[in-house]
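Sharing a structure, written as structure tokens. Questions coming.
Moving on to chain A:
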Amino acid sequence: MSEHLVEVSGLTVEFPVADSFVRAVDGLDFTLEAGQALGIVGESGSGKSTVAFGLLGLHRGTGARVRGSVRVAGVDVVDADDTELRRVRGGLAAMVFQDPLSALDPYHPVGDQIAEVYRVHRKVTRRAARARAVEVLDRVGIPDAARRARSRPHEFSGGMRQRALIAMALACEPRLLIADEPTTALDVTVQAQILDLLHELRAETGAGLLLVTHDLGVVAGSVDQVLVMKDGRAVERGPVAEVLGTPRETYTRELLAAVPRVDAPVAVHVHPGGGSTAEDDGVLLEAVDLRREFGRRGATVAAVDGVSLTVRAGETLGVVGESGSGKTTLGRMLVRLLDPTGGQLRYRGRDIGTLGEKALRPLRHELQMVFQDPASSLNPRRSIGESIADPLRAAGELDDRRIRARVGELLERVGLDPDWYHRYPHEFSGGQRQRVGIARALAPEPRLIVCDEPVSALDVTTQAQVVELLGQLQRDLGLSLVFIAHDLAVVRQVSDRVAVMRSGAVVEHGTADEVYDSPQHPYTKGLLSAVPVLDPTEAAARRDARRAVVPG
Partner candidate 1 sequence: MTGYLTRRFLGMVAVLFALTAVIYAVFYVAPGDPAQLACGLKCSPVQVHQLRGQLGLDEPVYLQYAHFLKGLFAGRDFSAGAGVLHCDAPCLGISYRTNEQVTDMILNRLPVTASLALGAMVIWLLLGIGSGLLSVLRRGRLTERLLTSLTLAGTAVPVFIIGLLLLLLFCAYLQWLPFPTYVGLSQDPQQWFWGLLLPWTSLALLESAKYARLTRSSMLETLAEDHIRTFRAYGVSERRLVTRHALRGALAPVIALSALDLGTMFGSAVLTETLFGLPGLGKLIVSSVNILDLPVVVGVTLVTGFSVVLANAVADVLYAAADRRVVLT
Partner candidate 2 sequence: MSRSPRIPRRIGAAAVTVALAGGAAACGPKSGDAGADAAPHRGGTLTILNQDPQDRFDPAREYTSGGGNVPSLVFRTLTTRARVNGAPGTKVVPDLATDTGTPSKDATVWTYHLKDGLKYEDGSPITSGDIKYGIERSFAPELSGGPPYFRDWLVGAENYQGPYKDPKGLDSIETPDARTIVFHLNKPEGDFPYLATATQFAPVPKAKDTGVKYAEHPISSGPYEVVKNENDGAHLVLKRNPYWSSKTDDQRKAYPDTIDVQSGLDPAVINQRLSTGSGADAAAVTTDTNLGPSELAQIGNDKELAGRVGTGHFGYTNYLAFNTKVKPFDNPKVREAIAYAINRTSVVNAAGGSSLAEAATTFLPNQPTFGYTPYDPFPAGPNGDPAKAKELLKEAGYPNGLTVTLTHSSSNADQYGPDIATAVQDGLKAAGITVKLNALQQSGYRQAVTSVSSEPGFFLSGWGADWPSGGPFLAPIFDGRQIVTNGSNFNSAQLDDPSVNDEIDAINKITDHATAAKQWGALDQRIGRQALVVPLFHPVYKRLYGKDIRNVVISDWTGVLDVSQVAVK
């Protein structure tokens, strides 16, 4: 017997769409040895997750067509009968899913769920299974595991849930762990912890690991081998250091080049003309002790809790923070989509924080916003031209020809074909849609654009292009930008100055270089050290450093 832990050859998976089939995986071959870790990397649509699901035969009964052979721990997954397949699932190979909240049953205690899985594969008593659940929960670092085992998933934080899912995967001591984007839904600090945990467990149990991710930084520190996928095929495969260090294929190189780096800023931004001479005059927008509370009397939560910052004409202010830090709320307040509940918001010296909708309207066009999710930021039922033209019409422009011309100009400016006026959003890719969103924000000739996570929903290559476009526009038009993101690297790439937010407050504020190169606040330091790096050696070093800081 070959005794590869995983042996995939000629795997092709096709999904039924309307009247035809779409090929998600196209003749893939790879193997994974026991105890080894393989990372499958690719952008969305590359078929990487389909491969992961194929290893457990999860396409069975869905109408998908699977060809080729998949052997996991000696079992032919494609041909196995249902009973045998169930033995593989969880028993020989266990999966860690992406979104830990929805991946657990909301109605049952976490411990029971793990115990249930354990009893599917081992003939043990309920009590023994519970004990095993506590044991594995304890192992993945859930404090007070015996008590927490009785909690339901919604009582756990995101990181804890992901740990619980890993615990479930460990329960039956599988020989293979399959992790499908295990950290995508998590903040960067938590992501680091989870990756560290997976690493440790692998070392301890000797299980093989198949890590599926879109993030090259994640694989760098976690796997031995990397498989780069594109359009269902393998582009490149090799040891992680080799692929990331000296990629052979162009695609891999492009991919690597597009990854923003915290350590090496790409200077796309340009400091405003005249440098910092006219500092006082340059202040465009100023927030003073800005506050925003949600909820009703008695039970209010301050999403933004006294933030003061300034945006100067022509500069880019980066706002970085993890989920729940209040950065989106802040961004929406800056353009007055949300009303502040306290503090002042001054635009060119005038307090606009308390202006009513009517009084605000003449100013509206000067403050624009680019949104995170390109799918929801364009009306699916209106052509993109109409969407872009909307602010023009609202401003009173009636002449159709002039509107057409102006929209064409804007489309061209963001790198789209000016003749696409009549196309609808669904005809575009995510990156293109984001360009449309930017064109629309530009239409009313604003002075300031708040970009709320403008690239986080995009693939890494697209991400780089959009970032590049924003920088270009800023240079050309002398715009001020507020760039809000959770991704420290992206923020560094574009920002002149950076504000780090946590729990509704700014904990650190300074020029990009100051904040990134010599962080003062411990929170900033923690954040920076958690950012995954592309160099496997460096990644290992950082892991050791983290372990030293946070024991257990």
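Basically, contacts are C-beta pairs under 8 Å (C-beta built on N, C-alpha and C of every residue); 3 or more make two chains touch, one makes a residue touch a chain; residues count from 1.
How these were chosen: all candidates are chains of the complex that A comes from, given by their letters.
The model shown is predicted, which means the values in this text are computed figures rather than measured ones.
Note on chain A: across the options 1 or 2, its touching candidate in this complex is 1.
The residues of chain A lying in touch with candidate 1 in their complex are 56, 58, 85-91, 94-95, 97, 99, 102-108, 113, 116-117, 120-121, 152, 154, 165, 168, 296, 298-299.
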